[in-house]
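Left out: one protein chain. Kept in place: all the others.
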Amino acid sequence: MLKYLLEKEFKQIMRNKFIPRMIIAMPLFMMLIMPWAANQEVTNIRLTVVDNDRSITSDELVRKVVSSGYFIFQSVSDGSEEALRDVDAGKADIILDIPNGFEKDLQTERISGVMISSNSVNGTKGILGSSYLATIVNDFASSLSEDMMMVQPVLSNQNGKSFRIMPQYKFNPHLDYKVFMVPAIMVMLLTMITGFLPAFNIVGEKEAGTIEQINVTPTSRMQFILAKLIPYWCIGLIVFTLCMLLAVFVYSLIPVGSLLTIYIFAVVYIVAVSGMGLVVSNYSDTMQQAMFVMFFFIMIFLLMSGLLTPVASMPDWAQYITIFNPLKYFISVMRMVYLKGSGFAELVPHFLSLCGFAVVFNVWAILGYRKRN
Amino acid sequence: MKQFITFVRKEFLHIFRDSRTMLILLGMPMVQMLLFGFAITTEVRNTKVAVFDPSQSMETRAIKERFDASEYFTIAEEIRDVSRINDVFKYGEIGLVMVFSDDFESELHQGGDAAVQLITDGTEPNQASMITGYASNILAQSMQELSEGSGAPCRIIPEIRMLYNPQAESAYNFVPGVMGMILMLICAMMTSIAIVREKENGTTEILLVSPMKPIYIILSKVTPYFTLSMVNLVTILLLSVYVLGVPVAGSLSLLLLVSVIFIFLALSLGLLISNVVNTQVAAMLVSGMGLMMPVMLLSGLIFPVESMPLPLQCLSAIVPARWYVDAIRKIMIQGAEIQFVLKEIGILLFVTVALVALSLKTFKNRLN
Partner (left out) sequence: MTEEYVIQAENLTKRFGDFTAVDHITFSVRRGEIFGFLGANGAGKTTAMRMLCGLSRPSEGKGTVAGFDIGRYPEKVKRNIGYMSQKFSLYEDLRVWENLRLYGGIYGMKDREIAEKTDTVLRSIDMESERNTMVCDLPLGWKQKLAFAVSTFHNPKIVFLDEPTGGVDPITRRRFWEQIYGAAASGITVFVTTHYMDEAEYCDRVSIMVDGRIKALDSPMALRNKFGVSDMDEVFRMLAREATRKGD
């Protein structure tokens, strides 16, 4: 019996004007364009310098900052006022303000200061820019002390206790934001294909009245729903695989962890989100309602999934809410397996949570689907 | 005029009676504001730190305590086994591993090569950079404390000022973007869907044979959505100032002026869509895919435009919301005067006029 229902669903999907095109176009769009646009990388920080000291040392500091390559050197401003105006006008992002007497203080007191003012409308950009600039200034200070110690070796008798700080970025040494987004984008795609589409499909049958005709037949609800889901499961897995291939060719991104782990999670996740779609379809009578509800929830789910901003940064109440977000688990699993090579053993809690979602949503969907009222 | 008012009243009733739509129209902006304001932050807080410390000396203990005391870090684990350093990240909990060199204490005192390695989880690049930055800072402070009293080397103390957003809170960045998104969503998407719904039901035809001038019919449809948008605008601003604590730094009237221009722009866009498509689902898809996606991705709402490759930057230039978000950021957060946003206002005005002309033209074509 299932065979005939499946045959029908596949034919309908193939004949639909919209779905086959979308199934081709969406992965291409999302994999090829999204990672470039959905990029929170902080680059192109424009620097303006105010040098009130105009000494050899201040000149050296400016040269060192400019040559670091991290900033785009915009201009040397005549005064702090002018520099601030540049930031107001959006011509510069960060100001290095060297005070008058900078060199003299260093030579006599061995201590001096600079002011770093950074446009922090975008907080991340503000913090990263200013802390990077501060690091350069610190480096400059220590290189300066080494130079001075050589000039005045007497002073170095009492050794300043210092140690080296060696930062190392694991898993993503070039700090490439795209590498971070691509695995998560695959999750978004899978969510839309296996969560949205079957839900819309069922609501569509409700609107057309054909579901009534099916309801008077001996078809069990299990069979009807399975026939709706299986085609999208297949499509979802095919598209998912295509995405992984695209990731290899376009971004040279190959999962560090095992493919098997990825697929096991993908299958459980697919079952969970399609269950969620079914629940929505049960409670909507029109396509429009279903779309609104889906849109609303998916927006919340995406924002709270760690897709864009880390879950750990959220306030505690928000973190509790994310416990009920299936996207969160799969997105972090994908990133962990893809980039860190986490194995199944390390992901057991995620796996159990996703299984929980799969069971809850599907039981809810089956209990809520009424052949009779 | 009296006729016109009757029509406007009818349109209002349509919207008020549909409680679900009302809920979306008024509830959605609030939820979005709260989510973006509170939950969506990139701030580093309580990053879990694992420490590998073979020497277990007084100095290293002091450094660890300093980390634990900071709001950015929590020491979560002491690693005993070197091989675990690589594994610890795979569970996804730990954000930073701090590795002290083998004889940290003795090397430190004898002027040897004492070192601290800061290994961060680079999967999320910004977090990794920020964590490294904060950790280096704390270490630098420790270093200063250790060398106090001894013949100090040169020090340059950078004083850091965060302009416009002293706490570097994420909400400052998101609020203008969310305003752009919500106004676009409500004005363009809802208007187009509502007008197309009447088209589907055939009620527009009845209106069109009435003695009302078509322009009034359009106006009467648009007025309620304009009003709702203004209500939303005010709600958003109130939420932003009193709940999220993001103040309006610049002139409020300038802010409202730019917003009204943008609302007109979005309404005419909605009107245009409703003239071109024939079904609600199509209207939803066109405004969903054609408006929401670009606004989310290309307006600078979340993702800074300047980080995008050039083709996408060009593409973002034709997304009106980008200019609106830019202008609002300048006015609301940076407190910019009107001369700094003339370009944005000019572009928005130009697009609005073009869209109004275009949508009136397509509406006339439909009549003929």
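A and B label the chains in the order they appear, each numbered from 1.
Operating definition for what follows: a contact is a pair of C-beta atoms (placed from the backbone, for glycine too) under 8 Å apart; a residue touches a chain by one contact, two chains touch by 3 or more.
None of these values were measured; they are calculated from a predicted model.
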item	value
Chains in view that touch the one left out, judged over the entire complex	A
Positions on chain A contacted by the hidden chain, ascending	1, 3-5, 7-8, 11-12, 15-16, 208-210, 212-220, 371-373
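One rule holds in what follows: only the chains that are shown with their structure count from here on.
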item	value
Centre distance in Å when chain A and chain B are each reduced to the mean of their C-alpha atoms	14
Interface residues, chain B side, partner chain A - complex	20, 24, 28, 31-32, 35-36, 38-48, 89-92, 95, 101, 104, 107-109, 111, 113-130, 132-134, 136-137, 139-140, 143, 146-147, 150-170, 172-173, 193, 280-281, 284, 288, 297-298, 302-304, 306-309, 312, 329-330, 333-334, 336, 340
Chain B partner contacts - residues on chain A that touch it in the complex	33-34, 36-44, 61, 84, 87-90, 106, 110-128, 130-135, 137-138, 140-142, 144-146, 148-149, 155-173, 175-177, 179-180, 287-289, 291-292, 295-296, 299-300, 303-304, 308-310, 312-315, 318, 321, 332, 335-336, 339-343, 346
